[in-house]
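Here's a slice of the assembly, chains where they normally sit.
Naming follows writing order (A and B), and every chain is counted from residue 1.
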């Protein structure tokens, strides 16, 4: 099924308008820069102060990734404009006492974004130049390669604020970590230091600076130089197909379940307490 | 689906009678002791001489685990009163020339016990203070953490007495070991030394004494202190859901298949020879 899509991909390629190789899409929330020499697109998270993902950031990320794919880039590097925080995760304001219509758009964009990044036809890598928490870690894990700077934390700490992650977020961990380690980390809401993350292969390399991290990501993308791009893309899709099955077969069901959970008094109360703790911590 | 159970869990919590924190349930075959300070329940296998699992032991284990869950314990530690043998596995007398009615109760209790332990809402750990053979290993592997004393053996050696383990027992291994190692160990009927078990992560730590093992188990359970218990429990259930699907969707089919196999002349004959060998070995 997947492999017979080749013809379509081939047709699609011919019909796509040739976008400018040196296009720079700058907006408030994400920046896309193309390296003319390498053909690699750098996608920068740029929502101060800590790249917490609200609806608008998720939408821009989704659009940017689709554009980079259409643009026949040779690869995509995800990074942050903030040198302390890659991403703090979802903007909890989107989850706390949410407007239902916005919540629906928010969560469905998250699902679409993850699918698009996880199945992206181009090679993907994350230059993790700061803390990557919750969905920050999920986005990095959806890439094919991860380089991280020392002294930061990465992980999915949802159980600490009473959140039960949906299956596609579990998959993020399982696609990278051994099952035993993935389960324990999820249950503990563990945040790994850079060193711990390297030890369990949640990240692939450590770099001393952002520019070194970007270099290592570009090297990884360069490792596909001798492969045929279409065959690579279809092999990736097929390899990852079992992981996305649930979300592709029943996106509404998965969405509904997430929204229901977010609206439970149990979760809302836990979130309230967590937000209060954060606030008092920040005051000190 | 799983996450929408939250409301039910929440209701259940309110309706459950508050049991005595310091309840001690002592019977012939298992002992449950609550640590008032830590809130952790210790469940001790206590069927001399070697904790071989007959119907009654399985039943008591199952009841004890359910009770510990209802009792809002902070965790469960499984251990043995025998300082040489954690458990020798199933009582082979239950399998050899079995009374069919008792066999049915026996195997269905084993299935229920495994499901209950594997999906237990509280953090679980095994302090393996002696040999853990066959179902002894399966029970330990169903916990979330394993600490073992040196000088003992652990593993599923079913192929050595002609037994083909059912899928849920394969899952015990696969939930902890890499696939390659799980397959080979199952096919060889391999018993791991404590050191080998640590090497492949079948166990998580080695302790020099039972009390040290209990301490390390309690420390592991303490690692969940900052997580919300309901979110932790639901995340665990959801993570482990694919592993229990077969047994939950078709318990009768799984049961029937196991009983059929146990009743084959091939298995009965192999078991007879194995029991004869054990007998002559014990005589020497």
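The rule we apply is simple: contacts are C-beta pairs under 8 Å (C-beta built on N, C-alpha and C of every residue); 3 or more make two chains touch, one makes a residue touch a chain.
Note that the structure is predicted; figures quoted are calculated from it, not measured.
This homomeric assembly is drawn with 2 chains in place; in total, the structure file defines 3 copies of the chain.
Basically, only the chains that are shown with their structure count from here on.
With centres defined as mean CA coordinates, chain B is found 37 Å away from chain A.
Against chain A, the residues of chain B that register as touching in their complex are 1-4, 6-7, 10, 123, 144, 174-176, 178, 201, 223-224, 226-228, 230-232, 234-236, 238-240. Contacts from chain A toward chain B in the complex involve residues 158-167, 170, 178-180, 182-184, 186-189, 257-258, 260-261, 264-267, 270.
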